[in-house]
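Here the structure comes first, spelled out in structure tokens, and everything after it is commentary.
Missing here: one protein chain of the complex. Every other protein chain is in place.
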């Protein structure tokens, strides 16, 4: 029986990236649809859950992507609502790759470092930064800070995270290099999670910290997010700090992404979203 | 050579249900398109008939679905028109699953009962009811009645059926329980073919008949279409009457649907519409 993946995208055109990864993860055929919303998704879900019975149901699954995180989450909730109790299929959400990317950042950083009781600062408050914060808390970090250029935005984000995930994340302002230096002075891990093509962490800032042990950066577009980072850095030590660049993280992200899609076909009741995808990422060897 | 199915849907989004069934029926790859009309279908048909020659042509086929029966029929006619004599591929029409569902209803009912010379009443005048009526006539029923809340609508439907299929179906009004009792008093088979979530046949109505031997219901959404019907009933006897619920019918419908799609790839000249799909359904064992 073919492994069929209903590939839903909230963008107009279903992502080729997500399609290729799905095939490489073992899906036999994709049913790809763009412009999917919570209003047109129910029939598609019913088509998946009412066509194969019992133990065969696990051969059908759903992937939801798109560049708009909120729209994707909204479709995710509609998909869940369309299920009839145990008559359901496994689902994965990965809007803009943010879940798998954030999981990859944290797993790479932890491949050679124990975060227990340590302090983490994340420069950037977008989806990847938020999810990475969530996972660092899960891994036992003493304190995780999410910074934004605007303290108001940082506070909104961290109080939303408190409400939705019941986690304590510290809001931080990062309007200047001085601000960032302040944040880093007793920090062990710093993550560049800003927009593509913007350097958010100068050498002056990270060089001033005496505790910093690990630096990671998800920005693959020059100028990179962390000064002196190189895109291929994969555990390279510079001035006593271990560097992880966007390609090293991206390669591991692909492993997480493929493993997550593959896992959908092992049972019919997985729901891999930003909270659960990390558990799966933990099962993937991050030492190689 | 791959079995390729051009999967056309008159709805905006091509049905996932029909896609999954097509794969399970043995199609290797689907070319799925939503928003198909008689005006944009010709090029697609030519793409199927002009790419593979001679005996290889049977590896290409066309499935037409959609929630609007008339729109689907219209596309079906346009597809036929786009063929060049013997340069054609096999085609299946199943708008809203109505053809395969109606065939399944009749085959299930006949699995343990001989309708020859008997009277059938169908409560509901939609596509499934109409097609079921057609098949009961074909099977030798003495009289088949299609009821509607409005006698005018019932008459329109039955005279259309006379014109299109050259069959005699009796129009019946079913505005009240009293009406239905009247229809059932000398009836052997009654079919609930009303809308989802509406009970169209009360126990008082069906209980009053002294001739009734079989009851079937296509409505899977509570309240079911026939009082005291259970969705899983598959030949269960209650007060001397054999009951067939929506799941039992639905399971057989899946067999018919899959067998029909599979048969498309056996020759290049099948045209499975509401009149011919039943012949195929007859070849499927309905005793198990």
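All chains are identified by letter, namely A and B, in their written order; residue positions are counted from 1 within each chain.
Here is the rule we use: a contact is a pair of C-beta atoms (placed from the backbone, for glycine too) under 8 Å apart; a residue touches a chain by one contact, two chains touch by 3 or more.
Everything numeric here is computed off the predicted structure, so don't read it as measured data.
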Of A:8, A:30, A:44 or A:128, the one touching the omitted chain in the full complex
A:30
Quickly run down the residues of chain B that touch the omitted chain.
1-2, 4, 6, 28-29, 31, 33, 40, 43-48, 50-52, 60
Spell out the interface residues on chain A facing the chain that's missing from view.
12-21, 23-24, 29-30, 32, 254
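Methods note: only the chains that are shown with their structure count from here on.
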Using mean CA coordinates as chain centres, what's the gap between chain A and chain B in Å?
46
